[in-house]
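Supplied in structure tokens, the structure appears directly below.
Every protein chain but one is kept in place in this view of the complex.
Moving on, here comes subunit A:
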Amino acid sequence: GTSGVNGTAVKNIQSRNWYLDDTQWQQFDDEEIVSTTRLKNDTFTLP
């Protein structure tokens, strides 16, 4: 399982996104960033 570095359970805390892969980045529209008031970024998928 995962926990915050200090051991406390963490929920809805902000963290860095993984970078997009080349194909996703080529398709990306930066206007999406302005509306990142959502808490989850779901524009990428793990392989």
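Rule of thumb we're sticking to: a residue touches a chain if its C-beta (ideal position, glycine included) is under 8 Å from a C-beta of that chain, and two chains touch if they have at least 3 such contacts; residues count from 1.
By definition in this document, contacts and distances are computed from a predicted model.
The hidden chain: which UniProt name fits, "F-actin-capping protein subunit alpha", "Geranylgeranyl transferase type-2 subunit beta", "Polynucleotide 5'-hydroxyl-kinase GRC3" or "Serine/threonine-protein phosphatase"?
Spelling it out: the chain absent from the display is recorded in UniProt as "Polynucleotide 5'-hydroxyl-kinase GRC3".
Even though one chain is hidden, which residues of subunit A still touch it in the full complex?
Residues of subunit A in touch with the missing chain: 2-5, 10, 13-22, 25-31, 33-34, 36-41, 46-47.
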